[in-house]
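Every protein chain of the complex appears in place save one, which is left out.
Letters are used for the chains, namely A and B, taken in the order the chains are written, and counting of residues starts over at 1 for each.
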Amino acid sequence: MLDGYLPAKLSEALDMMAECDCIPFAGGTDLMVQHARGSGVRPCFDKTLLFVSALKELKTFDLMGKTLRIGAAVTLSELLENAATPQIFKEILRQMAAAPTRHMATLAGNICNASPAGDTLPYLYAMDAEVILQSRNETRVLPVADFITAPKRTQRKNDELLTGIRIPAAEFNVESYRKLGQRKGMSLTKASFLGLASTANGRIEDIRIALGSVAPHIVRSRKIESKLTGKNIKDIPGILQELQKDYSALIRPIDDARSTAAYRKQVSLRLIRDFLINCMLKKIP
Amino acid sequence: MKIEFTLNGEKKHLDVHAATRLLDVLRGHFGLIGVKEGCGEGECGACMVLINGRAMNSCMIPMGNLEGKNVITPEAFCQSERGRIIEDAFMEAGAVQCGFCTPGFIMATASLLNANPDPDEAQIREALSGNLCRCTGYTAIVRAVRIAAGKGAGAC
Partner (left out) sequence: MKTGISKAVERTDARKKIRGEAEYIADRHFEEQLYAKTIRSSKAKARILEIRLPEMPADYFAVGRNDVPGLNRMRTVVSDHPIFAEEQVEYIGQPLFLLVGPDREKLCDLADMVNIRYEEEAGVFTLEEAEKQDTVFTDYQYRKGDPAAAFRDAAQIIEEEFRTGYQEHAYLEPQGIAAEYRNGILYVYGSMQCPYYVRNALLETMAIPDKQIRIIQTVTGGAFGGKEEFPSLTACQVAVAAKKTEKPVMMIYDRDEDIRCSTKRHPSLIRCRAALDKNNAVTGLEMDVLLNAGAYNGLSPVVLQRALFSATGVYDIPHLRVRGRNYRTNMTPSGAFRGFGAPQSIFAIEMLMLQIAVRLGEDPLEYKMRHALKQGSQTCTGGKVREEVKLPEIVGKIRKMSAYVKKQKNKKPFSGIGASLFLHGCGFTGRGESDIRGKVILSKDKDSVTLRVSSVEMGQGAETVLRKIVAQSLDIPIEKVNYAQVDTGAVPDSGPTVASRTTMIVGGLLQECAKEMKARWRECDRLEIEKVYQHPSWLHWDDSTFQGDAYPVYSWGANIAEVEVDPISYEISVKKIYAVYDVGVPVDLRTLDGQMQGGIAQGIGWATIELMEGEAGRLKQSNLTDYKVPTSMDTPEMEIAYVNNPYPYGPFGAKCAGELPFVGSPPAVAAAVSDALGRKINYIPLTPESLMESDNED
């Protein structure tokens, strides 16, 4: 077995993916931790590492019409530095890890790692982002929300590489993001909340709410969102309890080393309330 | 895997296992003990180096990802003009105690000042948040970065 392979171009990478059992290796900030064996010891991988982070084809970043297209090898730092990255997304990225990790980590890696604590996921779910999966013979496009099937599981086939992410544009006039970690500096998320809305004349035209780290998957419900769409902001307090109850059924957190299920649930409901009441009410003309 | 990279200004060719950590290569192969293993999981920053001018944790970097990269370690960095200014600033501020974290902080400082020669306190604290120090409470380190920036470490 080859220990590692550095393809010169994408087609070569896809050939490798087709012909042998490889682990696509981007920034490595998840992989190196997951396979670490201790002080002074080389991490142990049972497959060939296919290093994709230098592939030019995956380093692209552009706007196609209103859709942001991000290559799989673009790092979080590069996203942060790019003027085309929406502000709220930057806010999320800024709170991920710390600079040295962001200089290496990729958005694609965060998606493929498929952790409910992955910090970019609430945003990608809320924006209806899609991933592009390529194999030697085929290209598929899937919504991120479908691509991720369970914690640590995706629909990626063995011979596929994730080559890019597409984020359709949308304008919001209410944006709120909260990441709760164990401390202020670099920490993994114990619960996160993203609320995006656009309102006009005191009415909700579009609203999207996504929560991270409080269920086996990112919590986003179009059904609940549709109860809000078209509503008058003034009427939200009247249905708040019902909405919280709806979300409560979807929020199914766990106890772990970083937090408790009870806290995660309660704080999520508080963040939802804060967004729907405090953030939205400011938008009443 | 055959890897070619630049280490402290010199071209290096190595034939190593692709998953070998840069940290182990620097310490074991090149005897560069300024990079240290504090955690091996990206949490502490003691193993930090500059790669193409940016601070990264060498415990997170497999050699396979290093092809064509330009690596600077604390040892060599401190020989540079900017390195000397930062070193003096750390001395002046009293930013060194046990020293195990220090070379990593030097790398993080260099990386910050590369990108932002005149950072404010919040930006400094943000930029150093990938490095742990258990001795100083960070006050002196933040001050050192301020002093270094004031003396033009970001400009040279």
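Just so it is clear, contacts are C-beta pairs under 8 Å (C-beta built on N, C-alpha and C of every residue); 3 or more make two chains touch, one makes a residue touch a chain.
Predicted, not measured: the structure shown is a model, and the values here were computed from it.
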> Thinking of the whole complex, not just what is shown, which of A:L161, A:V174, A:L194 or A:L271 touches the missing chain?
Replying inline: A:L271
> Tell me, which residues in chain A touch the chain that this view leaves out?
Replying inline: 33, 37-42, 44, 98, 178, 180, 182-188, 256-260, 262-263, 266-267, 269-271, 274
> In the whole complex, what residues of chain B lie against the chain that is missing from view?
Replying inline: 27, 32-41, 43-44, 46, 73-75, 78, 87, 90-91, 94, 96-103, 106, 124-126, 128-142
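Please note the rule applied: only the chains that are shown with their structure count from here on.
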>> Under the stated contact criterion, what part of chain B meets chain A in this complex?
In response: 1, 17-21, 24, 27-28, 37, 40-43, 45, 48, 51, 54-57, 59-62, 64-65, 67-68, 108, 111-112, 125-127, 129-130
> Can you name the residues of chain A that touch chain B in the complex?
Replying inline: 3-6, 25, 27-29, 32-33, 35-36, 38-40, 42-45, 49, 51, 53-54, 77, 94, 97-101, 103-104, 184-186
